[in-house]
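Take a look at the structure set out below.
Complex shown without one protein chain; remaining protein chains in place.
Right, chain A next:
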């Protein structure tokens, strides 16, 4: 459902991970000098949305094999194992609870989750603590409760203000609910509220997108994420498109939609800081996500969650039942891992940092990459002035062609 989670459904190919979850000493070196965060994956949804390919399960799909209780038990065990593996782990500077639908856990469940993080790692004094929420499973009391528990930021899956768009996406909330929820969150003392938008849904008209943007602005949030709809293989939406029931999103129209989103948001003080993210100030940016893009360390806990520490990436088994069983046996839930080479890390820097408004230092590139950067300026994809100052920063057109620019620079 919400889309900032770190858990796509397909796991990559990698090397086997050790049963004790141990990391090489090279990965642990410098731990604490880099940003450190904790991601918690909540693999539950009330229903499955037709476009979603995230690692999430409805009660019907899980049956008796796993429950929020067995999951929470596993989570506690994994966080303990994490604290052991990392040794002198620093306190978490950011926590992000994603899913799935974390708000299904309710105030008590989310409080338990945050307590588990506190018990294992501790929280930094100014920690950013975000949870994703579905508008329909929130209320004024819910926000007040999680604020009191220590959450500082809420991310709401709004997607659209158009009823027919929400219907295509199988979203159950009414068009006005997301905005109302954002206001309730603000009233409960949340200074940082994000609304997620999806554009390019089959049947979405320009006026629908405009109405969604108007609603976002009316809600007065300090952060917006907007994503082009991706028709993921294996989803109900993909089947409907293949059958011809729905038209496939058209890249040219998606580009126009992106331009509309960017121009409306920036005209109202929400500036892009990552290709798909806008914020009203530097403080409003999501620090947890910046950790992903700036090569930070994080421990991703929960089924299918991905982690990164010091150049080692790994990912957990997907199914909640298998996840709980492994941890009950005292084993690491990791399904596979990869140790990045220097070249891998350089390429990752390019593909991640180029997505940011701060851009990528030119000296990250090899000679060919630098020459191609100049060409990209000539093609209007990179900012001329920034390049002269030693940084590769995408232009508005360049943001829409970011992957192509990355291919040229690496």
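Some notes on this structure:
We take it that contacts are C-beta pairs under 8 Å (C-beta built on N, C-alpha and C of every residue); 3 or more make two chains touch, one makes a residue touch a chain; residues count from 1.
In this section, contacts and distances are computed from a predicted model.
UniProt lists the omitted chain of the complex under the protein name "Elongation factor 4" (options: "Elongation factor 4", "ABC transporter, permease protein", "Carbon-monoxide dehydrogenase small subunit" or "Cytochrome c oxidase subunit 1"). Considering the full assembly, A:10 is the residue among A:10, A:58 or A:374 that touches the omitted chain. For the chain missing from the display, the contacting residue among A:48, A:287, A:308 or A:391 is A:308, taking the whole complex into account.
In the full complex, chain A makes contact with the omitted chain through residues 3-8, 10, 12, 14, 39, 227-228, 230, 251-252, 254-256, 258, 275-276, 289, 292-293, 298, 300, 304-308, 313, 315, 338, 344, 347-348, 351-352, 355, 379, 381, 399-404, 406-407, 410.
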